[in-house]
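Heads up, one of the protein chains got dropped from this complex, but the rest are sitting where they should.
Should a chain be cited, it is by its letter among A, B and C, assigned in written order, with residues numbered from 1 in that chain.
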Amino acid sequence: MINGNVKPAEKFVVPIGPQHPALKEPGHFELTIDGETVTAASARLGYAHRGIEKGAESRSYVQTLYMMERVCGICSHIHGTAFSLVVEKLAGVEAPPRAQAIRVLVAELERIHSHLLWVGVGAHEAGFDALFMYSWRDREVVMDILEALTGNRVNYSANVLGGVKCDVTPEAAETILKGVDFLEERARQYLEVVQSDAMFLRRTRGVGTMTREEALTLGVVGPTARASGVTQDLRKDAPYAAYPDFPINVITETAGDLEARFIVRVKETIESCRIIREVLANLPEGELTTRMPRRVKEGEAIVRLEAPRGEVFYYVQSDGTDTAKRVKVRTPTIANMASVLHLSVGHQLADVPMILAGIDPCFSCNDRSVRLTSAHGNDVWTWEKLRQHGIEAYR
Amino acid sequence: MNFFADVIQPILALLVFPGGLFVLALGLVYLWVNRKLVARLQNRIGPRWFQPVADVVRLFVKEEIIPEDANPALFVALPIVGLAGVLTASLYVPLFGMAAPFSYPGDLIVTVYLLSLLTLCIGLAGANSTGRFSLVGVTRTLTQMFSYEAPFLLALLSPAIIAQTWQISEIIAYADGRWLMFTHPISFVIAIIALMGKLEMPPFDAPEAETEIVAGAMTEYSGRGLALFKLGHGAELVIGVALVTALFMGGTANPLIWLAQTAVMLLVLSLVQVLMARLRIDQTVGLWWRYGSVLAIVQIVILIVWERIVA
Amino acid sequence: MSTEERIAEARARLAPFTDAVEEAAPDRLNAPLPVEQLLPAAAALIEGQWSYLTTITGTDLGPEAGEFEVLYHFSSGALVTTVRVRIPRDEPAVPSVCGLIPAASFYERELMEMFGIVVEGTPNPDRLFLPDDWPVGVYPLRKDFDPSEATVVIEKDPAND
Partner (left out) sequence: MAERPNSGPLQTIIDEITAWSRINSPWAVHFNAGSCNGCDIEILATLTPRYDVERFGIKLEGSPRHADVLVCTGPVTRQARERLVRIYEQMPEPKFVVAVGACALTGGVFQGCYGVCDGVDKVIPVDLYIPGCPPRPEAIIDGFVKLLTALKQAKEGQAA
């Protein structure tokens, strides 16, 4: 049994659960420590690795679009839009303006649904089940809107190569506006709860803090970066689809802790409501799709979109046939996790639970044990013991 | 010796009326009320009235798996001992508006420690089933137990000091209808919060934080053992609430008022449960030692000083 | 900083390493480089946090071409500068950029397990995505990968029926 003090040059394995709703790639983390400071950190993923990129090389573009929407169930529209845009770029085709605007509309609705989901799961992880139940009850409103618009609550496949397949009728626009007003009012209430509830603040304020400097050097993306003051949002920096005509203002906070991330996400929900109203107000006329060649001429293209969790990167290489030669997808959670893991390097062992819990408050791991591999055999520390070790170290 | 009074009556009291079956049934009803209130406050419909009964019966008929590296005798015995402890505690607490079947000097202390016997059994059970999560659950259960035990006893001490006795019935007689709740406000509040800690209700449910350590000490339990622990938990809820109402709300004579009082107490417990996020274990310990104990001692000092001035 | 200015800035930063920087698309630059120039070019691009490494893409140009092409995508604002490095297929090796960009270790691990490209000096060579029972030496994203090599016979435990 390792008594209190930790021997030098020990490898310290922190497994974090095989499954967890918000983190697409469940897996476990490994930290190497030297005395009290962490010298290296890495992770082992793969529980949800289905071999999508190889699958895409044996499927036609239309089939691959259908598969790409199932990379992640929570932001499936973004992956569908990204793949449609990249194939349209390859084929040198431009979707009509009405289709682009509807893509933005569904993307913002999905951002509201994803942020409300994350606020709920985050609260559930902190044991605040009332907020979980209330935010998921209100989320049903946006699910109904999405269902009315696209026919499905999750994985709505609104995209088709060359446009969209669902239209916004005036009545649909009416229900969307009514729903969005309700959501905005609820989001303002959650903003107030997240900033003032004393018990909740005990679990979020000052937890897993990341400075703007660290965020920039580590290449963190999405709301996690914006919560540390990095004004980086692809909808503004590299506008795609119809975002050039509907400019957004980037929401940032400066504190960079868990509370700031909650605030950024709820404020972004309010911002999305504003964009939806603007898109519905001046929805361009015109058809919904253009003709799309079955075979895409040879070439390569890159598209970067702003998913609810951060930047999604798509790279596709085509070779003139109707199947892609190479499809590369980089999801935002991988980037956030890879970069923030390095945040823990150089920190004290005692800070590790806070940093790892900080990057994504819904780290609900039911396999949270800590294996301390040292020179003479290894010993299993529970996560709690690691936390206790941290507390004693600071007492 | 009068056979009936000395043998039959105590057994009846222990097994049927104010003791065993009655407390278990009431425990299940109170568990249901608690779950229903929490669900309604979370805008949900919540379980049907017979849900806890169905849960417990189903657990009884389920296969019980005993992990090999756990000591089987201990694994099976602990739930029984825990439940037995709680049931004997029910003999000293005035339930259902009637005087407690047994009462002797010092039964207040015995009741409190019989109640914490169940928590100890849960702790031992978790340690015995050596899964990773049960070990974490055990450390949290026991650390939490040591943190709320002192303030809970201190809070119950203040009425005892005024009545200068450890006997519950004498304390009630001393109070004779006066609601000590108003004269001892601080210890009443601490008693309720400590009761929530004892029953591991949120915000003190770190020992079985479903998202962090699966089910804490109970992770390895299934079938009969789990059912007995659930029954024990229900009984503990009834006796805890009865104890606090008896001491602070003037031991009442008729059952209706008693049921009303306990219902109000359950509503308060559920409200606090819904409004609070779960506290990390080091925060709960900090909360208890920094605020809980100090406030309880302050209350007692005020009482003693007030006693000196008045007497 | 508009995209044109960013393109000029990117060209300036890459000037000492290569002059074959061509604009493949309005917001995309390609910079083919020999392997040795990779690290200095990467350092130049990310200097002063002007751009960040989005990801590393490995592509197999096919058994006939006998080469892999590794793409390092550096994004800054709307511009994506892709540094392209070609390496022979028989003993593919690339220097690790983890010294400059610590977060790149994930992308390099994926490169290693999917293509079998050796990344010298990467802090952690373990597998990232592939399952533990995946046969060694089988690289799924290579063009000549046939799935039958890797299938593990899924025996359903009769006791469970």
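Everything below uses one rule, namely that a contact is a pair of C-beta atoms (placed from the backbone, for glycine too) under 8 Å apart; a residue touches a chain by one contact, two chains touch by 3 or more.
Owing to the predicted nature of the structure, the values given are computational and were not obtained by experimental measurement.
The undisplayed chain touches these shown chains across the complete complex, A, B, C.
Only one residue in the set B:65, B:173 or B:256 touches the chain that does not appear here, and it is B:65.
The residue touching the chain not shown here, chosen from A:40, A:133, A:276 or A:296, is A:133.
Residue-wise, the contact with the chain that is not shown comes from B:219, picked out of B:147, B:219 or B:262.
Touch with the hidden chain on the side of chain C covers residues 129-134, 140, 147, 150-152, 154, 156-157, 160-161.
The set of chain B residues touching the chain not shown comprises 35, 39, 42-48, 50-51, 53-55, 57-58, 61-65, 133, 210-211, 214-215, 218-223, 226.
Even with one chain removed from view, chain A keeps its contact list with that chain: residues 18-22, 24, 26, 46-52, 54-55, 58, 66-67, 70-74, 76, 117, 121, 132-134, 136-137, 140, 143, 153-155, 366.
Criterion: only the chains that are shown with their structure count from here on.
Judged by the touch criterion defined above, the protein chains link up one after another in an open path, with no loop closing it.
Of all chains, the one whose Cα centroid sits at the greatest distance from that of chain B is C. Chain A has the C-alpha centroid lying closest to the overall centroid of all protein C-alpha atoms shown.
Rounded to whole angstrom units, the spacing between the C-alpha centres of chain B and chain C is 60. Once the centre of each chain is set as its mean CA position, chain A and chain B turn out to be 43 Å apart.
In chain B, no position touches at least two other chains.
Taken in their complex, chain B has these residues touching chain A: 41-44, 132-133, 135-136, 139-140, 202-203, 205, 209, 211-214, 274-283. Chain A meets chain B in the complex at residues 123-131, 133-134, 137, 197, 199-200, 202-203, 364-369, 380, 382-385, 387-388, 391. In the complex of the two chains, the chain A residues touching chain C come out as 25, 30, 40, 42-46, 49, 51, 53-54, 89, 216-219, 237-238, 300-302, 304, 311, 313, 315, 317, 325-326, 328, 330, 334-335, 337-339, 341-342, 345.
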